[in-house]
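These notes concern the structure reproduced below.
We show some of the complex, not the whole, and keep each chain where it was.
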């Protein structure tokens, strides 16, 4: 079947079920509502579920907080803790004494710089293990962190750089952080997706030819991503839907317009727009005006969350402590 | 009459004449086509012209080069020279021995950082005039340059900072550089507007309450701007037009859709979209993905052009010499 | 008399009393030792004291913490609080509802970028007072903040920009933040000086022609500075002293060397070195290798401290909250 691609498993599922709240075979969904955020666990259980929503078998945890793009300090702390706790749950069945964190994306492009910004801020400890010739520490994990850049600026595929490093330093797990694209404006900078399936080709904002997965790297790969852009076609589509909705209440010209478009299936409409737009707007993104500032804040939340999740000795009161 | 606001005089004129190539009373237009670029001079001659297209009396020169957003070095040099020559023409009837260049916009927001980036690169000479106690130099103008930031980060109105500086250093002219918004995707990062009317309230990407004009600052004010974003409503509108165009050639469903929308006047359609979108997307912009990189290139072109235009002793072969 | 210039009042006093712990007429000194830091209050009481140590009449508070250049998070928090408390004490007898914070120095030169970095991080509120048309708020001061740059890059004297802004926005007090130079290596990045006498010509790393003082600006001016460099002559001098000290314990050649140099007065020795060095090393500084990273940390401490000191509603538990 013809999938509309999205980086977010919650969106894949929505698209499959056409927005209705029906059960999808092979896909388990659990939602937990809190005052300031919602946690949605989408678990793709088997091949059937994977084929249906177009996502590999695995767990996808989505943290959504509507004010995350303009969070006050209390919300930032709260989300760091939630992220830390959920990510800890995701990796708890894996050996994770040695961790390699990869910041994907292009640091020269604001909307794509989330990964590199997190790498700047995460607590790196592997040098101490080497300098003190230590294998294991009770309170600290052995963490290395690197931003491999993008092929457009290095001339080297991200995969090749990461694979080389994995072969040399042999981490237990890899955690990849990346900026994502979303199909909904209101998920931009407000949703964090955690997964245990790594990074697949074509995901993220830039193009990756080879995925970073357990299969390609030889160790379990986890991913953390936040959508920072929607593509142009998505935005036009969403607006048309808003127009149609607003016209449902009117009579006359509006009625006809609505009837006309309501006849088109959602996918047909999106394809039509995408086809019309693509020659003109290949390189155009839709993003918050102050995305540079938002990325700074989000990278602190992720770095804090990761520090809590991977180091046994960093507990919740240390949040905000180990970031620069 | 109800104007659709745009920073570009060529667009104001297009909107007024509904895209048709008719003469507008009080507005003179002269177009010069070259291989790599087009120069359009829109001159608002009197109050009638000003009222019609919603722009103050004055000259607006637009340089448009379709590949400016991805220019090779030859095109960059060519456009620096053209900009230098045209700007020199614009200021030639004014005393311009002492120049103050103002870089408007927020350096923390990529799409709004054109002004500050130009200030980083323009040749500043006033300190030498002061240190050597010199009033005048044959080959160098006396140039000061400052980026006042935006009220959101300084807490101070841009106008107040600039006015204070003008009162202290008493320049002959002020040149303000700013990132603009456009109504057409294909003008983003490809069009440079020069004018002799300064910066008016509400223009540029950020909001300015008080304009920087001869009236408010007491000295002639020139402006250089490049559109770096379109707003969301504009983009949806443009896409709908593209869809309509593509449907004109089809039959059936497309026909009805076309007829329906063709009945709406351009302004009605735009207003409808704007109204529907605004509650959802106030802070959203549409911009090239690599706007950070584009801004670097454009700031070099403007800095080069300004250096050529204001310093008698910097001629065309020195281009690329006085920028960092 | 011939003063050796230093930005730090504690050093001026040390130089005057040739390192001995004697009382200087017209200068009161109070030292408070804590576990992690020492607070020294040098108060120049009258013209006699001012002439003796070469500093204007006023209060100079020095916070010295030996590990400040490599502080863990607990020490950073502690020093923010101490700075906040001491600065609050310094301004408590002044009306300080409207505050203008000035970040002096050149943001393109790491060792001189402390002021601009603090401005990036301090909580700015004046825009809200304007937008909500408010004169006064119980929990928030009205704070504006600006980095005027340096004459070498703007072509404009710092004083002219600041004076213009003061005239427009009429603050109750001005607070100037600046990187200083010290005569002792071990004060670099470990000492914070607060004063109520503003910034005098020639102080700070760059050269300022006109001071920022109550006399020149018309409102009380406070200053916060941290030494980030020593000059080359100072370093050679300090090393020679170390060598002499190490030779006091040896016999033979070392003895003669020591006797020889011990005969020179401290000032003569310094002048000799300075004279010999200056033609070769005018532009050379001695600074910690990782000064870029240290400045980031120090700017957070100052921004936090300032936020605590000027806003009635930000108390100690909010530290780390209002910085980016």
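Lettered A, B and C in written order, each chain numbered from 1.
Keep this in mind: a residue touches a chain if its C-beta (ideal position, glycine included) is under 8 Å from a C-beta of that chain, and two chains touch if they have at least 3 such contacts.
What you are looking at is a predicted structure, and each value in this text was computed from that prediction instead of being measured.
Undergrad: Shown here are 3 copies; how many are in the complete complex?
TA: Spelled out: 3 chains shown, and the full complex contains 4 copies.
Here, only the chains that are shown with their structure count from here on.
Undergrad: Looking only at residue numbers at the subunit B/subunit C interface, is the share used by both copies over half or under half? Answer same or different.
TA: Here the answer is same, because the shared fraction of interface numbers exceeds one half.
Undergrad: Would you mind pulling out the distance in Å between where the CA atoms of subunit A average out and where those of subunit B do?
TA: About 36 Å separates the centre of subunit A from that of subunit B.
Undergrad: Can you check how far apart subunit B and subunit C are, centre to centre, with Cα atoms defining each centre and the answer in Å?
TA: From the centre of subunit B to the centre of subunit C is 42 Å.
Undergrad: Multi-chain contacts in subunit C: which residues touch at least two other chains?
TA: none
Undergrad: In the complex of these two chains, what residues of subunit C are touching subunit B?
TA: 124-127, 130, 142-146, 149, 151-157, 160-161, 163-165, 167-169
Undergrad: List the residues on subunit A that touch subunit B in their complex, please.
TA: For this pair, the touching residues of subunit A are 108-112, 185-186, 205, 229, 232, 235-236, 239-240, 242-243, 246, 253, 256-257, 260-261, 263-264, 272-273, 276-277, 280-281, 283-293.
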